[in-house]
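Excluded from the complex is one protein chain; the other protein chains are retained at their positions.
The chains carry the letters A and B, assigned in the order they are written, with residues numbered from 1 in each.
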Amino acid sequence: MSYVEENKKTLERLVEAIGKENVIDSKIPKDRRVYVTIKTDKLRDAITFLKEKEGLFHLATITGIDLGEERELNYHLNRPNLIFTIKVRIPGDKPVVPSITDIIGGAVLYEREINDLLGVFPEGHPNPKRLLMTEEWPEGVYPLLKKWDVKSLRKAVDGEEWT
Amino acid sequence: MGLVTWARTRSPWLIHFNGAACNACDIEIVAALTPRYDVERFGALLKGSPRHADVIVVSGSISRKLKSRLKRIYEQMPEPKFVVAVGSCANTGGTFQDCYNVMEGVDKVIPVNAYVVGCPPKPEAILDGVVKLLKSAGY
Partner (left out) sequence: MDMSGTEFSIPIGPQHPALKEPASFLFKVDGEVVVDVEPRVGYNHRGIEKAMEARTYIQNLYLTERVCGICSNAHQTLYAMNVEEVAGIIIPPRAKYLRTFVHELERIHSHLLWVGVAAHEIGFDTLFYYVWRDREIVLDILEEISGNRVNYAWNAIGGVRRDIPSDKIPKFQKALDILAERTKYYTKVATTEATIANRASGVGYCSKSDMIRLCGCGPHARASGVNKDTRRDNPYLAYDEIPFNVITAESGDVLGNVVVRVGELVESVGIAKYVLDHLPDGPIREKFNPLQKVPEGEATNMIEAQRGEDIHYLCSKGDNKPYRYKMRAPTLANIPSLILKLKGGYIADIPIVLAGIDPCFSCTDRMVFVDESKDNPWDMTSEELRKYGIRWYSNGLNK
């Protein structure tokens, strides 16, 4: 199938464009999926390259995972016959990621969501206000972090024990 | 007196409040208006404003942001007023128990008169709940 070859070439060209030393890991688990982990400072270059040269201008969403010490962000881009995921690892003690809203306009709300739920701040975002949480939600409480469970979250927000 | 006579003399006006529901209960409530179930033949109307309503039909597990809104709408309703909690989420939180943003049931926010069970309950069940409630209240 031609798209299988195309997807492999897209990955190869990306590695070439940002430099092999900036690629931490990559895999192609099945025909239409590519995952590549890169260094955070090359995120903007990678996304610009994929958008302009590889037809991956549609950002489906940004996923975040709390891995304990680090937080991993996945940028899922897609085109026909390919979902291309760029992963970056953000250190837990300084959770900041460069914003890509000037490259892909549709990222505005996804970055705000990541900020609300995982506390990763999108630097350069035009309007990084709260998206999902209420006004009374305390600062610094990011629900999707593993250190919170439902009980401790309710205590932190409502202030009393929830039965 | 029979149901039809009862309905002809008392027509409850309903207001619907969606408290962070998944919409399944809501579309069944709206389906009650449609030709197959046609709640209007009982005189029950779905109104937009709490000031005109007798019965508030609440669906959803009530998220934190909506707690105060539900209270406010309840306070705006004139007496006598009744609250019907529709669906498992409104009864006890349903599948959303142990979710951090959920109040787990309407009765944690306002007093409830009737619980309609189901996920979602069929339109006939919802209507049945409202009618039973009003009959038991002496209407």
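Keep this in mind: a contact is a pair of C-beta atoms (placed from the backbone, for glycine too) under 8 Å apart; a residue touches a chain by one contact, two chains touch by 3 or more.
Just so we're clear, the structure is a prediction, and the values are computed from it rather than from any experiment.
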Contact with the hidden chain (one of A:V4, A:I83, A:V141 or A:A156): A:I83
Touching residue (missing chain; options B:A20, B:V55, B:I110 or B:V130): B:A20
Listed residues A:L59, A:V97 or A:V120, member touching the removed chain: A:L59
Residues of chain B in contact with the chain not shown: 16-18, 20-31, 34-36, 46, 48-49, 61, 63, 65-66, 69, 89, 94-96, 98-102, 119-120, 122
Where the unshown chain meets chain A, residue by residue: 29-30, 32-33, 35, 57-61, 63-66, 74, 76, 78-83, 85, 104-110, 113, 117, 130-134, 143-144, 148-150, 153
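Just so it is clear, only the chains that are shown with their structure count from here on.
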Euclidean distance of C-alpha centroids - chain A vs chain B, Å: 41
For the chain A and chain B complex, residues of the former touching the latter: 134, 136, 143, 148, 150, 153-154, 157
List of chain B residues in touch with chain A within their complex: 64-65, 98-100
